[in-house]
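The complex appears here minus one protein chain, its other protein chains still in place.
Let's look at chain A:
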Amino acid sequence: MIAEAGHYALVLALALALIQSSVPILGARWGDHALMNVARSTALAQLLFVAASFTALVMLHVVSDFSVVNVFENSHSMKPLLYKITGVWGNHEGSMLLWVSILALFGGLVAAFGNNLPLSLRAHVLAVQGWIAAAFYLFILVTSNPFLRIASPPIEGRDLNPVLQDIGLAVHPPMLYLGYVGFSISFSFAVAALIEGRIDAAWARWVRPWTLVAWIFLTLGIAMGSYWAYYELGWGGWWFWDPVENASLMPWLAGTALLHSAVVMEKRNALKVWTILLSILTFSLSLLGTFLVRSGVLTSVHAFATDPARGVFILLILCLFIGGSLSLYAWRASALKQGGLFAPVSREGALVLNNLFLTSACATVFIGTLYPLALEVLTGDKISVGAPFFNLTFGPLFVPLLVAMPFAPLLAWKRGDLFGAAQRLTAAGIAALVAIAVLFAWTYGGATLAPLAIGLAVFVIGGALSDLAERMGLFRVPFGIAMRRGRGLPRATWGTALAHAGIGVALIGIVCETTGNSEYIGTMQPRDVASVAGYRLKLDEITQRQGPNFREMIAQFTVTLDGETLQVMMPSKRNFTTRGSSTTEAALLTRGASQLYISLGDINAEGAIAVRIYHKPLVLLIWWGPVLMAFGGLLSLSDRRLRVGAPKPAKAARALQPAE
């Protein structure tokens, strides 16, 4: 009954999406307010029905109704409640349902808070959302229905993939999808602007906060996924340049570029056409990511060919939306008026440079990810493109970007003073040089690139701080006044500085993790002692334990540093009976930003266990960086001039002025 209700709600949502995608457009064409307002009510009703459908699937998983195929294949009655709920999106059908739920959520938000938008713009935006939604509802209903029943229900389920039975699954996919799908809003706004042939500062004021929201979630989602891989997969890697990861990195790179070009568009009314194109590209890359992950094309081109229904369907959606929006762009973009001129050395110019490097980096990831697929389809040759390729091509693109980054906020709009900016960055430059010199002396004979990269990171962080200090007048005016000025600075300024510093922080973590690791690989008997980077780890005992749906072998280590006992670490290995597969649960000991990492291998006949112990200096900075970036984004979002849907009735005219 619940399954059928959920299925039916989804069909109704499809019907609503079809209405939403056609009626408001006609209304806008005929100038009929009632028809244009249909968009609002259908978007809200659609959210209601999709939410009902999603809730139905969650309920089926919670009560372990194994008469539903999706529940049978991905759940188990003994599974802890949290994983019963998160298991809903730990599979293809459920994750697609989450995808459309979030799409409906964003549509509903625009409908609910879009009162201050021009009526026809809102109608067009919601109609485009309706097209996307309708396409994906059809996809789910035709090829990936999560509510299918089994004729003779089995008594027990097949359990969820053990690797996914982790708190990471509760956080990572929803965050990532909020990011992916959030970019659909800027896409819809771009397409609506192209249809209307009109784009102004009000448009940018709307698009920027939505892009920022999506970007914040995508940043956190990617960072979370990376940390999850780091502790769950058991060899301490945190980024693999895997196509699935690249699929999320591409929209992030394009989205970051979009965020910056939207600033120029909002404040200077320039780069309009480019911003529109980036909006389209960013969401297209999100769709491409969905295609890559969901069609099975990555595992093998042949796997895709043997079960093509899903892949071909998404490919069709992909071609329709990307091809359609780009054609519309080619046709209509010239109708949009170009605005604001600027000199090459100016804040606009710096942001254009940022866009050039970010889109080139994005293109590199795109080529590296799709080239092997294309080559195999065209010639049958199989090649691999992995981490060494990306490190070699992606890295050099980021270096000039990071060097230029501290300069941008210090340049004036329209025409900047590069020399003046450089003068104000003297302190940051000196700090970077000192860092490089000290590190060279300290790691004499070691890797040459590492100190330089750290120096770059210090320059980036120092540059962000100099920008703040400069604006507060720190060291020039009395401290109290500087503090007051600091409080008075727009939050967006703080946001920029924090987000930029976050990149530097992450870079330090990345460099330290890749060059400064110590590791120990060996077999240990109880009472054996291993020493890594000054820490002594004594294996106390190996015990067995029964978990809710797994058996677990736990090794207990006592960690001492300079004779002082720090903590007991308990890495384990879990065997999941239903699927007959195992996971390694690494044990982590955090000291500041550094971590000790133990993961277990197999136990041999003499009772000795294979152990891998890593000391990873400053590794946590890799994730603190993105968190800082997301926090900066959040600050910027909370800036009162930019608050999402902030009502501005009386001062409507003033509120639409470019910020700053």
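The definition used in the following text is that a contact is a pair of C-beta atoms (placed from the backbone, for glycine too) under 8 Å apart; a residue touches a chain by one contact, two chains touch by 3 or more; residues count from 1.
Following the convention adopted for this analysis, contacts and distances are computed from a predicted model.
A.B. asks: One chain of this complex is missing from the view, so tell me which of "Sugar ABC transporter ATP-binding protein", "Phosphate transport system permease protein PstA", "Phenylacetate-CoA oxygenase subunit PaaI" or "Cytochrome c-type biogenesis protein" is its UniProt name.
C.D. replies: The record for the missing subunit names the protein "Cytochrome c-type biogenesis protein".
A.B. asks: Tell me which residue among A:364, A:496 or A:572 touches the hidden chain in the full complex.
C.D. replies: A:364
A.B. asks: Among A:8, A:113 or A:389, which one touches the chain that has been omitted from the display?
C.D. replies: Residue touching the chain left out of view: A:389.
A.B. asks: If the hidden chain were put back, which of A:140, A:175, A:397 or A:635 would touch it?
C.D. replies: A:397
A.B. asks: May I ask you to list the residues on chain A that touch the chain which is not drawn?
C.D. replies: Residues of chain A in contact with the hidden chain: 234-235, 237, 240-243, 298-299, 338, 341, 344, 352, 356-357, 359-360, 363-364, 367-368, 371, 375, 379, 381-389, 392-393, 397, 521-523, 582, 584, 599, 601-602, 610, 612.
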